[in-house]
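What follows is a short report on a single structure.
One chain of protein is taken out of this complex; the other chains stay put.
For chain A:
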Amino acid sequence: MARVLSFLTRTRGNGAGKLHWTDWLSYGYLLCGVLLMFVPVIWLGLSSFKTEADLQRFPPRLLPMAQETMVLPGYDEPLPLYTITDGEYAGEVLAQVRRIGIIAQMVRPDAPTERLKVNIKLREPVEKFRLATENYTELFEKFNFALYLWNSVFITATATAIMLLVNSMAAFALSKYQFRGSNVVLGMVIGVLMVPQTVVLVPLFLISKELYLIDSLWGVIIPGAATPTGVFLLRQYMLTIPDEILDAARMDKASEWKIFWRIILPLSAPAIAVLAILAIMWRWNDFLWPLIVLSDSDKFTLQLALNTFQGDLNTQWSNLLAMTMLVLLPIALVFVFLQKYIATGIASTGGK
């Protein structure tokens, strides 16, 4: 912890604790970056705990606040509380029973039977900090959040696993075997890198349809199983593994499959971790292709489910924001975990 702190507070190194102008500049720049990255996330996090009414409020406030209510005898619903600012009852806290035009019918909490008439301009709601956790709980009660989560997790995990396997096998062949046409294959892989995904969207859809992959989770997983980026990235990394190690394994009577599995894959771990992060982020956040392939709402991913909150006439912002928060969370955790793994991966390949 102390090391982290000393790392974060490092200066240009005159040692006297005085800040050089470049320190001001670099910390200013870093602060700017942190704000740029973090403020939207923080705003999202705070807003996801606001009630629908609070979200609609203008001007918006930073913290989620809710009006205080009180249950009074003789009334079924909890009544909202107001502080009266002026007029006959100035300074008192009253509960509103109902509102007619600009006049509100209110009662004193200690005398709930006596109705008082107050102009709505002369009062202010009593508010306190409150987290609207119902935004989250409703997701599980009203929507089939667990199902969407499962669909997303299944697609992300399976697709990433298949993609890593397919890509690393292709990269192994392209980096370590000399065969006729290997350069042509590599050229084609690199060529595909230059084709935007949207260009192949229609042919991809037609092929998927012919293969009966439409409206199935596998239809999302399989078309993206081999990515040129992944093949290229892993190939470049595998080129750095010395051929002598493979020769040694061959002399040790290891089959080619075993060489791949026991030698190449462990030694490519840092590159594979990088690719895994990219793949997980891409799969988890993918919207367009699942939107095209999946039509049955039972098969929706979280991203598609998020989209359904946004109706033509009415958007349930509170739930939408809560769900966005939940969608963000796993990917952030994955990143934190795998980033650590990358660091150790790079460190462990220091040996000759």
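We take it that a contact is a pair of C-beta atoms (placed from the backbone, for glycine too) under 8 Å apart; a residue touches a chain by one contact, two chains touch by 3 or more; residues count from 1.
The rule is simple: contacts and distances are computed from a predicted model.
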Unshown chain, UniProt name, "Sn-glycerol-3-phosphate ABC transporter ATP-binding protein UgpC", "phosphoenolpyruvate--glycerone phosphotransferase", "Cobalt transport protein" or "Glutamyl-tRNA(Gln) amidotransferase subunit A"? "Sn-glycerol-3-phosphate ABC transporter ATP-binding protein UgpC"
Missing-chain contact, candidates A:Ala249, A:Ile280 or A:Leu321, resolves to A:Ala249
When the complex is taken as a whole, what residues of chain A touch the one chain not shown? 242, 244-245, 247-255, 258, 262-263, 266-267, 269, 348-352
